[in-house]
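Below: one structure, written as structure tokens.
A single protein chain has been removed from this complex, and every other one stays in its place.
Entry: chain A
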Amino acid sequence: MPDAVRIDARVEARDVELDLTLGEGELVAIVGPNGSGKSTCIELIAGALRPDSGTVALGGTVVAGAQTFVPAHRRRIGYLEQRPLLFPHLTVVGNVAFGPRSRGASARDAARRAEAELEAVGLAGFGPRRVRELSGGQAQRVAIARALAIDPEIVLLDEPFAALDAAATPELRRLLRDRLRRITTVMVTHDPLDVLALADGVACLSEGRVALQSGVDRVFQNPGTRFLADFVGLNLLHGRVVDDAVELPGGALVTGMAESPLLTDQARAVFPPAAVSLYRAAPHGSPRNELSATVVGVEDRGLVQRVSLEVGSQRIHADVTPSALRDLHLGEGEAVVAVVKATQVALHPVA
């Protein structure tokens, strides 16, 4: 099967040279500092930008190259950005039916498809409404329905939650996670939670190049670059779902709170380094997770000391005060117990 997305292209004016491949049905998060080429990457796939040299291929077909350029409206791209960009002169259903209509569906088929897509985003019955009557979250859900109504080959998410208030975001993440199953997706984001909730892989861009492309677990446990370490800022432990908890390969059980139900085999437990306390021996008491760990390094970060730990074969970090570190007399290779409160652990299913 050909790659769903294959970019090997240069854009001279922006000093961007991207080499990136996505497998069929994969959701890859593109992260990187501002100006690292994230927008260029999206524009190359969408057809908003023609590379100076090299090619862009979607599903094995070259859509941009030396001799060819397929314009955006002849590609099948579901594009979702910060603003929903719903057409204000059309009704909600008119917006969602716009794509199918533009691609030759009859008015009746397009309307039927639009109603089905609206139902799938939880907005059944909203069809006749005016766009300006919608809340921000509802408008973005209509935008999702509109983007998916054209049966996109590729979905592009350009910080789709950045303009929403925090309360609406988990609901939309859950919706996208559900609706994007098996659709090849490229997502630009500044939020590690988007990556955890949605992505299979991460591509980190730096100065117009792909600095690293890897799985989500690897990136969170071993960020590799300083940007990624700061971007991630969170610990991640991968394991098997056992009831409502995650069982690590060594047998330790991690409990926490799940944003969406753990209906999958695998899941990730995620928690900030500041939520980890270190003890010489297990303290016991209260609903806490206790993990046997080995110290593999200590980094002085000014106000806090970042201790790198190995839990089985996985890596986490703990931020502790210099005095706490002194009291523990920790050195590399020593065994400790890492304790994390269950209320500070988020559990994410792995698709």
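To be clear about the criterion, a contact is a pair of C-beta atoms (placed from the backbone, for glycine too) under 8 Å apart; a residue touches a chain by one contact, two chains touch by 3 or more; residues count from 1.
One rule holds in what follows: contacts and distances are computed from a predicted model.
UniProt lists the omitted chain of the complex under the protein name "Molybdenum transport system permease" (options: "PTS sugar transporter", "phosphoenolpyruvate--glycerone phosphotransferase", "SigE family RNA polymerase sigma factor" or "Molybdenum transport system permease"). Checked against the full complex, the candidates A:S53, A:T68, A:S102 or A:S313 give a single residue touching the omitted chain, namely A:S102. Touch with the hidden chain on the side of chain A covers residues 46, 48, 71-74, 76-79, 83, 85, 87-89, 98-99, 102-103, 146-147, 150.
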